[in-house]
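What follows is subunit A.
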Amino acid sequence: MKKVISLVLVLTMLISMLIGCTSKDMETRELDSTKDAEEMDLVEENNSEEEGNSKIAEMEEILMDQLEPMPELDGGEKIGVLIISLTNPFWSNMKDKYEKAGEELGIEVEVLSAPTEGDTTSQLETLDGMIVKDYDAIIFSPIDGNNLIPGLLRANQANVPVINLGPGVNQDALKEQGGHVDGIITVDFENQGKMVAEDMLKQMPDGGKVAIIQGIPGAGQSEGRTKGAKEVFENTEGVEIVSIQPGNWDRNTAYNIATDLIQAHPDLKGIFACNDVMALAAVEALETADKKDGIIVYGVDFTEEAQVAIKEGRLDGSITYSPSVYTKAALLLSLKIVQGEEVEGPVYSPLAVVNKENINDFDGWK
Partner candidate 1 sequence: MIKGYDKKSVGIEKPFTQLFLLGIMILLVIFLSIKSPYFLTWNNLRNILDHTSTQLIMAIGMTFVISSGGIDLSVGSIVALTGICIGLMLKGGVSVVLSSIIGVLIGGILGAINGVIISKLKIAPFIVTIGSMSLFRGISLVITEGMPIYGFPPQITYFGKGDLGKINPPIILGIFMAILSVFLLKYTKWGQYSLALGGNEEALRRVGVSVNFYKTTIYIFSGLMAGLAGLIYISRLNAAEPNAGFMLESDIIAAVILGGTSMKGGKASIGGTVIACLLLGVVRNGLTLLSISSYYQQLFIGAIIIISVSISEIRQRRQIQI
Partner candidate 2 sequence: MEEPKGNIVFASLKNISKSFGKVNALKNVTMEIEKNKITAIVGDNGSGKSTLIKILSGTIRPDSGSIYIEDNLYKYITPKLAYEKGIATVYQDLALDNFRDVTGNIFLGKEITKFGFILDYEKMYRETEFLLKNLNINIPYLKTPVGYLSGGQRQSVAIGRAVYQGKKLIIFDEPTAAMGVKESTAANHLIKSLPDKGFAVLIISHDIYQVFDISDRIFILEHGEVVDDVMKNQVTPQELRERISLGAKNCLRESECID
């Protein structure tokens, strides 16, 4: 009995701690977001003549062309978004951008996620929970190709339109089970790998040995980027892929792989890491070993940290698309579908390679 009481006590303590944390966090976040918005306005004003914004505008134009005709904007729709994880900077940024785009378009947006990046079942459970709520459409980004399929079938039954953003759901498996997605908006991961590899090769005119650090093997982004880069490297004379190792999106793992790589291949010329976190770890490792000079390192995502590193000349490049344009397009696409329009084929987000030469064009990038 005593044990039960103490257990209950501890649980309440923990829960109250958590509630305390989150409510406090919400307050600060609200404060932050108002502050952010103000800052953002300033930034936008400051940057309105700069190229960063014009680049975004350019991208926005390309995307919006794909979405013509535009949906009506005053329908009061409520859209649910299921993303992969808030533990990954990329996705927490996406959450932000979704919310801002929602504000801009005057629609209600709620963003939910799985607790950790690899937690496939609880992402499915989150989706199940979302289906029974009153969303007009759900935008989802699955952790892997299959984990959300049962939920998507239930969404189809409940007549909630589902829009696939980013990593693709396994279409064959879905169709086999009688399900469908109502719209697809994505980044062409293979193309990302391809574009990065091509840009890397421009910096390595003599070719040489290259290595790829993958994400989690089997994950769509990781496999797509690897495939695209691999194709380019393999089809270029004088370029040899010496190693493809999974870094699991983890900084420490990538660091260790990079130190081992330069040991095994002292004449290595380039490293392509499937995201910036791992690319930065590789840079860190090369710098420690005094080998950074002469080895080109590229990542993917163009995180803030990567932006700083490219400016400092530590990281050689990355590839990006505008998350703010991307999320806005996703919301517009969902609205069109909710309003009964058919959208054929996937909508692709335009991509831009960032390197030392053009980094200054990306000031104020969002």
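Quick note on selection: all candidates are chains of the complex that A comes from, given by their letters.
The rule we apply is simple: contacts are C-beta pairs under 8 Å (C-beta built on N, C-alpha and C of every residue); 3 or more make two chains touch, one makes a residue touch a chain; residues count from 1.
Since the model is a prediction, treat every value here as computed from it, not as a measurement.
**Q** Pick the one that touches subunit A in this complex: which of 1 or 2 is it?
**A** Of the listed options 1 or 2, subunit A touches just 1.
**Q** For the complex, give me every residue of subunit A touching candidate 1.
**A** Its residues touching candidate 1 are 3, 6-7, 9-10, 14, 17-18, 21-22, 25, 29, 85-89, 91-93, 116-117, 217, 242-246, 250-252, 255-257, 259-261, 263-264, 277, 280-281, 284, 288-289, 303-305, 308.
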